[in-house]
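Working notes for the structure below.
Missing here: one protein chain of the complex. Every other protein chain is in place.
We call the chains A and B, going by the order they appear; numbering starts again at 1 in every chain.
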Amino acid sequence: MNVIHNAVAIMAPFLLAAIGGLFTELTGMLNIALEGLMLIGAFASVVFASATGSLFLGVALGIISSVLVAYLFAFVSLRLKANIFISGLATNLLASGLTVVLAFKLFGSKGVIHFPGAPVLPLVSVPALERIPILGDLFFGHNILVYLGWICLVLAAVVIYKTPFGLRIRATGHDSSTVESLGLNPQSYQLKAILVSGFTCGAAGSMLTLNLQAFVPNITAGRGWIALVVIYLGNKTPLGILIASFVFGFAISISNYAQGFMEIPADFILAFPYIITVVAMIGYSAVRHYRSQKLAMRRDR
Amino acid sequence: MTITLSVAVLLAIVLIFLLSDDPGRTIYYFFAGPFINRYYLGNLLNSAIPLVFAGLGIAVAFSSSAFNLGGEGQVYAGALVTAAVCLALPDTNGFIGGIAAVLAGVITGAVLAGISGYFKMKWNTDLLISSFLISAAVVLIVNFLITGPLDDPASSLLATPKIAEQYRLLRIFKPSKLNISIVFSIVAAIAVYTFMYHTHRGYEMRICGLNPDFARYGGVNVNTYLVLPMILSGALHGLGGGLAVTGTHYMALKEFTFGVGWNGIAVALIAKNHPLGVIPAALFFAYLDAGAKAAMLHSDVTFEIAAIIQSVIFYLVTAQAIFSFVKYRQRVS
Partner (left out) sequence: MPSVDMREICKYYPESGVKANDYVDLSVKKTEIHAIVGENGAGKTTLMNILYGLERADSGRICLDGEEVVIRNPRDAVRLGIGMVHQHFKLIRPFTIAENVTLAMEQRKYGVLLDRREAWKATEKVIADFGFDLDPGAKIADLTAGQMQQVEIVKILYRHADVLILDEPTSVLAEQQIRTLFDTLKNLTCLGKTIIIISHKLDEVMSIADRVTVMRKGKSTAVRNTDEVDDKELSRLMIGKGITYGFKRDASVPGEPVLALYNVSVAERTGHRPLLDNVSFSVRAGEIVGLTGVAGNGLEELEEVVNGLRKVDSGRIEHRGLDVTNASSYFLREQGMAYVPSDRLRRGSSLSSSVLENLIITSRRSFLNRGFFRRKAMEKFGREILKHYSIDTDLYVPMGTLSGGSIQKIILSRELSAQSDFIMFSDPTWGLDVASAEYIYSRILECRRSRAAILLISNDLDEVLGLSDRLMVMHRGKVVGVFENDGTLSKETIGEYILGLRNDFKGDAGNDGQATMGRGDGNGGGIDDNVVGGGSSRDCSDLSPE
């Protein structure tokens, strides 16, 4: 079952980015900068990994770079009160410009840059267990960043539902004025949420480049946007995100597999989540509309 | 605005000093490059055209509190449909066929944006997200059409075949690609300005956007104006896309309008949503691109420094544009 195995590998970056995006979403912010933050992490991690020869330092510095850009994004959005959608767009534009400019400056190329010296992402290989059908494909034989994704997911679930920080994050998203009236600063939770998204996006990005041992301009190719859609489809819960990103990973994996003997254009597969989401969104608003109308009518009587 | 522009220029100089081994040469080509020959100058002007249309589209929408973030898809789909209609009518009269083709592009853009506006009016679906999602899906579908069914097998480009000669707009500044659609863009800006500031419908539309309570009080049917600005916005985007095919490229290439939709937002914000202000704002954005391109060709920096400068402009203009968005936020929350 190579398809499942690949699906898990493909979904890992969505999953990680979506976990960070979940935090910002829960504080009531639409974080479209996921794409750009991932791209920064992707570029920085492979460059630093290659320069230091250390996988750990590469990933760590990749994450730190992404967090720094996230801080810039947070500063403009929260402190300067720029519209978060536009400042998110700006962050994405900045990331795609900055990575190419730096790549060109450092390596003299705007195309694919190979880092043969970069450390390889080690696989967690347990040959005996890998042969278990499905479960083996799901859980074994992946690179260590995939496992980082699993760990982050569990951690996120714990933080969101089992800690005071998570409670306050969720409260901020529901009604920031309530949080404020209790003497807390809702903006500080929004800032922390954006920094968390910087962290996970950095990790997600490093997975993309370290896997290839290369950087490709705009290597994220819309994965940040898909992560956003995953959050919506996953109904803003960690478990939902897991399922939604697996569905995505599986769909892409199947289409890669099917490409061998039949034509399913990849663009169609990629468009599918957007279409589903927009239809779901319109449907949801219709339900909400009619429900409130019915309620109003009942009350009138 | 002066601050934003000076920061942009300053940032360009700083970036060049950081990145270039020959900053003097790079700075010369970055700032003067677009003017050193007819080819560069013409292409600078030509690349401003789609930005004018996208900027106008955004200005119409934003000044009426309609948040169209699907410009990217509307331009791209408008371009593809225009190319497809041209290709489907290889032998029609150039004038009639050309108009029909561009009109089809306009309608495509209008419908795509209008869907979001319609559901906003009907069920209060979030305009911002729905317009973005539809556009994101449309971009991918158009990619598929260009690389799949409509791909020109005779060419190595990921593009449709070239449209017939009679549909190609007149080039007016050879050897550059500048064509008469620049006149159309100026006419469009004036028309949009006239509509918004010199007709009662435009007035009502703007008042609805600025203060729906006041509009309702003045007896304006606010619901009508939830859809109209989106339709106009989409139509302008589609027009920009269609003219890019018939004027500049003569075909639809994969992702050839990439970024126009997003930059249109920045252009409109710099112009403070004023239709006539969109023209200089678009020229400024095009100039940054052209300067970066010239610097790339003649010196040792890459074109993408334009993206960095543009992103910083983005940050600055939104931070400045706080007030036009406060209302939106309040409505959302």
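One rule holds for everything that comes next: contacts are C-beta pairs under 8 Å (C-beta built on N, C-alpha and C of every residue); 3 or more make two chains touch, one makes a residue touch a chain.
Note that the structure is a prediction, hence the values are computed from the model and not measured.
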Among B:35, B:123, B:173 or B:203, the residue in touch with the chain that has been omitted: B:203
Touching the absent chain when the full complex is considered, from A:55, A:69, A:146 or A:171: A:171
Positions on chain A where the hidden chain makes contact: 158, 162-164, 166-168, 170-171, 174-175, 177-184, 296, 299-300
Touching residues on chain B - with respect to the absent chain: 194, 198-200, 203-204, 206-207, 210-211, 213-221, 323
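The working rule: only the chains that are shown with their structure count from here on.
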Distance between chain centroids, defined by C-alpha means - chain A, chain B (Å): 29
Chain B contact footprint on chain A (complex, rising order): 28, 30, 76, 80-83, 85-87, 89-91, 93-94, 96-98, 100-101, 104-105, 110, 222, 225, 229, 265, 267-268, 270-271, 274-275, 277-278, 281-282, 285-286, 288-289
Footprint of chain A on chain B - complex, ascending: 15, 19, 69, 119, 122-126, 128-130, 133-134, 136-137, 140-141, 143-144, 147-148, 262, 265, 269, 301-302, 304-308, 310-312, 314-315, 318-319, 321-322, 325, 328-329, 333
